[in-house]
Each structure stands twice: as structure tokens, then as C-alpha cells.
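There's a structure below that I have some questions on.
Entry: subunit A
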Amino acid sequence: MRNEDADVKLVYSMPESLVDRPNHYCPGCGHGIIHKLLTQAIDELEIREKTIFIAPVGCSVLAYFYIDVDGCEAAHGRAPAVATGLKRVHKDKVIISYQGDGDLLAIGTAETIHAANRGENITVIFVNNAIYGMTGGQMAPTSLASQKTKTSPYGRDPADVGQPIRACELLNTLEAPVFIERCAVNNVKNILKTRKAIKKVVQNQVLNIGYSFVEILSMCPTGWGMTPQRAVEWIDEAMIPYYPLGNFRKKESDHV
Partner candidate 1 sequence: MAETVLMKGNEVIGEAAIIAGCRYYFAYPITPQNEIPAYMALRLPRIGGTFLQAESELAAINMVFGASAAGARVMTSSASPGISLKQEGISYLSGAELPAVVVNMVRGGPGLGNIAGSQGDYFQATRGGGHGDYRTIVLAPASVQELADLTVEAFDLADQYRMVVVLLGDGYLGQMSESLKLPEPSGKEFDKSSWALTGASGRAPHIVYSLRLSPEPALEEVNLRLQAKYREIEKNEVRFDTYRSKDAEYLLVGFGTSARICKAAVNILRREGIKAGLFRPITLWPFPSLAIERAAGSIKKVLAVEMNAGQMLEDIRLALWTSTSSSRNVVIDFCGRTGGMIPDVDEIVERVRNYEK
Partner candidate 2 sequence: MYEGIIFAGFGGQGIILSGKLICIAAMREGKNVSHIPSYGAEMRGGTANCSVVISDEEIASPLIRQPSICVVMNKPSLFKFEESVQAGGLLIYNTSLIDLKPSRDDIRAVPVQANDLAQEEGNVRSANMIALGLLLRLKPELAALDSVISALDEAVSARNRSLNIINTKSLKRGFSLS
């Protein structure tokens, strides 16, 4: 698109696939950023008309209101199973399973691992904010040791409830996944890396390469009881040391 004034260039516009409406997310929440990165990828790959987006149970359960594609709700933890059913019917469509930490690593652990192990040609976007946001700040399988939540008021005690689970490392033990990467959205540099990773996990599906997974460390200032500013710092200080950023798996298709 070009502005009539030749000297003025359009440097930014909202992604076409992102619906222009007020969202329900709290100030400082990372979901909005991730929605934007995802819709940018959908636009760039020109797949809006063949994308089916699966919304999980959690704060992003209403995400289908913000993304202008066919949408499907899934029961808590079951998104990879629903994605499997959709993909097996529509092999030519792009199925994106968007899940939180409780969804992906607690109630849906079996579905997560088995969909990955089968190498379902789907895209899984895992938003790890170390807490149950929607139900009001309970302990997640990814809550850090000594992290205080509504259900770990004295701090998470690993001797009692175990250490937080690292999704990328866990999935990296499986043969089938073709792409596994952990990113964060707490600063511009990390956001740009996340943007690339999201595009990659979606593109892999378009190219039929296989199961692709991206974990995104994301802020939940409300759940964490922090200001948005403090929340982005906490990702650097507390989360990244336990959840190191980087790529774990990158298989390219033979014919790409």
C-alpha cells in the first residue's frame, strides 16, 4: 500500500488477520503481542482462508474473536487431539493449536506428547506464563520454585509438588517433531526472534514438514502481582535462567 504523498511510506499497519476490536486481556499481558505475531505470519504466508485456529481453555479461550480465521474451541488440554481430528480431515488446511501452560503441560500432557510423537503435521504455540491466569492465579506446572501463587501461597516447594516442567526439553526427547524452539516476548529483541519462530512453525505446516512447536515465555502481571514493567524484568531475572531461550530442533524437509 502506498500513501498518496510519495515521501510518506507506510511502515506499519495492523495485520489483516487481526480483528480490530478491544480485547479482554489485562494491561501488560503477552497474549496480544503473540496474537499479532501470529496474524502477521498468517498474512505473510497468505493462509488466512485456510487456517483453523484452536483456542484452548485459559485466558486465550476467546482468541478466536481476535483472529479472523475459522476457529475451534477445545476442552482443557485436548487441543492437540482436536487438532489431530481437524488435520486428519483437512490435510490441506493449516491447524494451529494455541495453548497455555496448564493446558499443555498439566491436564493435556498426554495429548501434547502423543500428538508430537505421532508427528501430526500441526503447529503448536505454547504460551508459558508460569501461572493459571484465567482462574485467578493458581500454580502452573511451569510455576517456578518458590513462586507464590494462590495455590502455593508459601511458594512452590519442589520437594512437595515437583520442579517446573520444561516443555521444549521434554518434547526434544521424541523423534518426530521437526522444530522446537523457546522464545520470549519481554523485549523488542526477543519479540523479533519470536516473530521469526512463529512464522517458521506455521510455514513448516504449509510445507508439510511436520510437527512444529514454539514455546513463548510471556508476561502475566496480574497473575504475578507485578506491574507490567516489573513483569518483563522478571522474565529475564527468573524465567529465562530456568527456561533457556533458543532452538532445540530444526529439521528441514529434504525437498525444501
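The candidate set was assembled so that all candidates are chains of the complex that A comes from, given by their letters.
The rule is simple: contacts are C-beta pairs under 8 Å (C-beta built on N, C-alpha and C of every residue); 3 or more make two chains touch, one makes a residue touch a chain; residues count from 1.
As the structure is a prediction and not an experimental result, all values here were calculated from the model.
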Complex partner of subunit A (touching, any copy) among 1 or 2: 1
In the complex, subunit A residues that touch candidate 1: 48-52, 55, 61-62, 64, 68-75, 78, 81-90, 93, 110-111, 113-114
